[in-house]
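My questions will all concern the structure given below.
Removed from the display is one protein chain of the complex; every other protein chain stays in position.
This part shows chain A:
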Amino acid sequence: MNDLYLIYKNMTRKPLRLFLTCFAIFIAFLIFGAVTSLKSALNSGVELSADNRLVVFNRINFTKSLPIAYYQKVAAVTGVKDVTHLNWFGGYYQEPAKQIVSMAVEPESYLRVYGEVIIPETQKQAWFNNRQGALVGEKLAEMYGWKIGDRIPVSSNIFTHKDGGYTWEFIVSGIFKGNTEQYDTRHMLFHYQYFMETQTFGGDWIGWMALTTDDPSLNEKVAKVIDDTFANSQNETDTSTEEAFNKAFIEQIGNIGLIIFSVVFTAFFTILVVVGNTMALSIRERTGEIAVLKTLGFSSTRIFRMVLSESMLIALIGGLSGLAAAWFLVEVGKTFLAQFLPSLILDGNVALQALVFMLLLGLVTGLLPAFNALRVNIATAFNRQ
């Protein structure tokens, strides 16, 4: 008799129990996969930030703008490689609910500072040469079916157009991709000059600046020089690394996220404990049988291996199918949550973590009863029955 056959027979002797056990593990890992992906999607802005990129905001708050004169002053600071400025446009397409992350930028410097943006050279030149032109992210273009050359009306929920109304017309000059899959391409960029000339208020103000330094080690020094330059002016600045800024922003969403995640993880582990307990007990139940196997001359290591394989197998069947379902869920969720969580993805990291937990579950639930069973004296085991 083959070991595998024995393991199979042992596992399936109580189909209902096997099903319930696998199902509980399935659910636990389904939630684990989905929630962990969600969590890393929330943090992706932090992970993807370039380590030599700084952002300069108004000290009062990031929603307050800065005078454009600051731009040249920052560009002159030593250690600053490239600097660009951005204005939040508050754009939406057709109806206020369809918001678009849209920014008025200084085109050439923007592409230098944000090296993640990948765009064919011809489209790039076309954008530079057309002041009404806009660069649209791949995913955004896909969402609304925009193609190069399309004229698209985008409204602003903040600014008004000189010609009346809140709607600007842009021409799609290019469609950009990101250099990694996680890079969010759900935004659009257009010329600051065009924006300035066509809006009714806002003057020569820029929303914020983004700059790269010659070397990450210069970050702190550069930030200090910039903030010192504008200290005691009407508009003091606050310069931080992009990473620190993104982190702070996520923290604003706050404890809520933390609370949800801790509740879910507690639940995840408790389910594992409960299931692990049943799995361990079901093996302990068979102490007598193991004694029989021993009597028949099965070596201890062979029995040990069989018991452990069984619990590993159960943990993996439940866990892997749960992980697969989580992957499926995330893929579906991607399309629905795209607006809030563009970089939702169940990546290798999450899968690896889940795998480690599965192995641990199998190991812990198999090892203890297996040890107990092995230690047991054959005669006592028969007596117990």
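Keep in mind that, in the parts below, a residue touches a chain if its C-beta (ideal position, glycine included) is under 8 Å from a C-beta of that chain, and two chains touch if they have at least 3 such contacts; residues count from 1.
FYI, contacts and distances are computed from a predicted model.
Per UniProt, the protein behind the absent chain is "FtsX-like permease family protein"; the candidates were "Cytochrome c-type biogenesis protein", "FtsX-like permease family protein", "Protein-arginine kinase" or "Acyl-CoA dehydrogenase". Within the whole complex, the absent chain has one touching residue among A:31, A:188 or A:373, and that is A:31. Only one residue in the set A:259, A:332 or A:360 touches the chain that does not appear here, and it is A:259. Remark: the omitted chain is touched by one listed residue; of A:198, A:278 or A:372 this is A:278. The residue from A:10, A:36, A:58 or A:84 that touches the chain not shown here is A:58. For chain A, the residues touching the absent chain in the complete assembly are 14, 16-17, 20-21, 23-24, 26-28, 30-31, 35, 58-61, 63-64, 90, 92, 96-97, 155-158, 160, 166, 201, 232, 234-236, 248, 251-256, 259-260, 263-264, 266-268, 270-271, 273-275, 277-278, 281-282, 285, 385.
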